[in-house]
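These notes are about the structure you will find just below.
One chain of protein is taken out of this complex; the other chains stay put.
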Amino acid sequence: MSRQAVLCAVGLGIAVIYPLLAPNYLINVGMMVFFVAFIGQSWNIAGGFAGQTSFGHVVFFGTGAYTSTILQVTYGWNPWLAWPAAMLAGGIVGWIIAFLSFRAGLRGSYFALITLAFAEVFRILANSVPFTRGGLGMLIKADQRPINFQFKDPIWIYYIALALCMISLLIAWRLTRNRFGARLVAIRENEDAARALGIDVFAEKVKVLTLSGAMCAAGGTFYAQKYLYIDPSIAFGVDKSVEMLLVSMVGGAGTIFGPLIGSVALTVINEVTRWLASVVPALKNVQPLSLVVYGIMLVLIVARLPDGLMGLFRRKPRHA
Amino acid sequence: MLDPQIIFAGVLNGLLAGGIYVLVAVGLTLIYGVLHIINFAHGSLLMLAMYAVFWLWRLVGVDPYVALPVVTAGAFIFGFVLYRLVIGRFSHGRDENVLLITLGLSIVFDNAALLFFGGETQTIDVPYAGSFVQLGAAFLPLPKLISFGASLLICVILGLYMAKSDTGKAIRAVAKERQGARLVGIDVDNIFAISYGIGIACLGAAACLLMPTFYVTPTSGNAFVLVAFTIVVLGGMGSFIGAAVGGFIIGITEALGGLFLGEQLGQIGISLIFILILLLKPTGLFGSKA
Partner (left out) sequence: MKKQVTTSVSRRGFVAGTTALAGSLAAPSVLRAQSAAIKVGLIHPVTGFVAYNGQQGRLGGTMAIEDINKAGGIKSMGGAKLEALLGDSQSKVEVGVAEVEKMNEQGVAAYIGCFQSPVTIAATQAAAKYNTPFLVDVAASDVIVNRGLKNTFRLMPGFGVCVDDGIANLGNINKAAGSPAKTAVIVHESGEFGTGTAKLLASKLPLIGIEAKEVIAHDNPTRNFDNIALRIRSIAPDIVMMSNYQNEYMLLARTLFQQKVNVAGFYSILGGGFNYKFVKEMPDVSQYMMDVNHWFNPKSEKAQALKKRVEAGGALFTFEVYLGYSTAMLLADSLERAGSADKAKLTDAIASSTFKAELMPYGPTKFVNGQNQGAKPAVMQSIKGDIEVIAPEEFASAKAVFPKPKF
């Protein structure tokens, strides 16, 4: 077996055993790492592999969260059934946004900004329409049984997050192996050349956004089921868009493990800086300082590792 | 449905609001047009400038309008140095990296401000803040009229500078054709730094004009960023005139949207315009290339 495969197996093994030994708090941290890696990967597939950077990816997240929550709370659907419905909704929204944007020939920063605008539109709409209960948000009744996609023991949510992350890694891995992925990379490297090679650039981009949207929406449902409450700013706020983008780019956009590495790294930095702030008596009340440090570290990482953290792990970056 | 007097007043309000938007957008579009970067730190830098105006007023008693030249110059220097020491140096010329760096910087600035200035909301009270000019149903506060006028003036000055001065021409050259500019001997890196500096100087001016009627907290600059992006896209990324015209259009749209749809839903007007422009005419009203 290749060295990579061995490393993966070991990593997976550790990830599986981890919650059996770790205290609840760390299980929760681990769950967030995999969850963010998962939605980060959804961004990465479109932004990293296909080069279609988006600033408004949260629009898919929120679509998923609201779809499954509304189906559950208002129509009494079982959340496990609402989950695929949410993914479908996310895929459809991805398709629509892609269709409109790419039909208009938007690229690069323009595409990135239009996704931001779509997210804003959705946020404002969610705040204004009655079926989302507007600014009041939606509460999912706590009934912690597995049939309700709610779990008493955090270990199950952790494993679901881990599973989602694994699936996203598999999807990304497949993209490095199949034709679809190759076409995406070609589009990223030089869209016009790709078109000249006979690739239906428009169709491929729409496809990848649809896939990305569905994945991200799955994350939205997961989040709603974990925290049992969503409102327009939680579901469509710009924070999540930034998070998805950040972990992918810091980890290495366009790589399989980029979002995961980025998620781990940023979580570690976050936890360490917060721990420092809580343990050094003079800094006890000084939370903003830990965020200042976080920001500085972010700048330094980008400064030293222009290819993202994955750049540390390979001699030759996977993309130019 | 609505009394034409009210609509007229709304349009005037929008124009006045647009005055500030224009300055913020002009800075952003300049930075984008020349450096091709989306400056994620724009909101945070505006906030820092606003604090500068506040502290000058609180500690030294300087009227915000009098402080304008000082704050603008200081902002230019800050932006120039920031680009030279951090952004330019660390980005290795890659656009995605600049994005992350400006994002990191915004986190640093926001939280440093929180750390040193505290989270309390600060306002400036100038004696003429209560004065207004009445035109029919429109009550136009004096500070907003001043900011409108000053904003126009600054845009004209900046426009002339860009058109007539050597540096201005160099900036436009770099914006149009980076490699070519380098070939004719223009110090492109220096131009980048200058452009970034000018962009931030615009924020400095905006801060002075904004403080009499707004407030400053460590997160107060962010309120203007999305609308600034919309204006930049509407006007055409990199187009100076576009940002100016776009600023006023957005101001009016916001006002009318608010009047007709209700304030919350009216905000949707801005995002919808954004989307429509991008879908129908991505280069914006005055932009040149997609």
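Points worth noting:
In this document, chain identifiers A and B correspond to the written order of the chains, with residue numbering beginning at 1 in each.
Simple rule for what comes next: a contact is a pair of C-beta atoms (placed from the backbone, for glycine too) under 8 Å apart; a residue touches a chain by one contact, two chains touch by 3 or more.
Every value quoted in this text rests on a predicted model; they were computed, and no experiment measured them.
Summary of contacts with the chain left out: across B:55, B:132, B:161 or B:286, the touching residue is B:132. The missing chain, though absent from the display, is touched by one residue of A:71, A:87 or A:234; that residue is A:234. What chain A contributes to its contact with the hidden chain is residues 10-11, 14-15, 17-18, 21-26, 28-30, 32, 124, 127-128, 134-137, 139, 141-142, 152, 154, 223, 227-229, 231-234, 239, 261, 264-265, 268-269, 271-272, 274-275, 278-279, 284-285, 287-288, 291, 312-313. In the full complex, chain B contacts the hidden chain through residues 2-3, 6, 9-10, 13-14, 16-17, 111, 114, 118-121, 123, 125, 129-130, 132, 137-139, 141, 144, 213-215, 217-220, 222-224, 227, 254-255, 258-259, 262-267.
The rule is short, and it goes like this: only the chains that are shown with their structure count from here on.
Chain contact summary for the complex, chain A toward chain B: residues 53, 100-101, 103-107, 109-110, 112-114, 116-118, 120-121, 124-125, 127-128, 242, 246, 249-250, 253, 286, 288-289, 291-292, 294-299, 302-303, 306.
The touching residues of chain B, when paired with chain A in their complex, are 32, 36, 38, 86, 89-92, 94, 96-97, 99-101, 103-112, 114-115, 226, 229-230, 233, 237, 264-265, 267-268, 271-272, 274-275, 278-280, 282, 290.
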